[in-house]
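For chain A:
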Amino acid sequence: MSYQNYVVAAYAVFAIVLAWDFVAPRLQIRRELRAARLRVARDNSRNGSTELTR
Partner candidate 1 sequence: MNPVVRWFHQLGSPPYFDRFAQRWTPWAYGLAVLVMAYGLYGALFMVPADYQQGDSFRILYIHVPSAWMSMAIFALMAIYAAIALVWRIKLCEILAMACAPIGAAFTLVTLVTGSIWGKPMWGTWWDWDPRLTTELILLFLYLGVIGLYNAIDDRRAAARAAGLLAIVGVALLPVIHYSVTWWNSLHQGQTISLFGKSHMDPSMLPPLFAMIVATKLWFIGSLLARARADNLRREAGKDWVRKLAGAMQ
Partner candidate 2 sequence: MMWPAARALMARDLRLLWRRRGDALQPALFALLVVVLFALALGGEAQALAKVASAVLWLAVLLAGLLSLDTLFRGDAEDGSLEQWMLAPVPLSWLVLVRTFMHWATTALPLLVATPFLAELLHLPHGQLPVLLAGLALGTPLLSLLGAVVAALTVGMRRSGILVALLALPLYVPVLVFGAGSVSAAAQGLDPVGALLLLGAGLAVALVLAPLAAAAAIRIALS
């Protein structure tokens, strides 16, 4: 019986899950920094804002 397909499948699952685990936080960080950039841009465009900025 050829076990090759099973071994390939198992290693593929491992690779896919780890790839997801690598990519997901990177996307999240990118999203957070982009949101912060947009917030900075919005505050700068608001001329003479008297609001307290945190």
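Heads up, the rule we're going with is that a residue touches a chain if its C-beta (ideal position, glycine included) is under 8 Å from a C-beta of that chain, and two chains touch if they have at least 3 such contacts; residues count from 1.
These made the cut because all candidates are chains of the complex that A comes from, given by their letters.
Remember, predicted model here, so these are calculated numbers, not experimental data.
Between chain A and the candidates 1 or 2, touch in this complex occurs only with 1.
Residue ranges of chain A in contact with candidate 1, taken from their complex: 1, 3-4, 6-7, 9-11, 13-14, 17-18, 20-22, 24-26, 28-29, 32-37, 39-40, 54.
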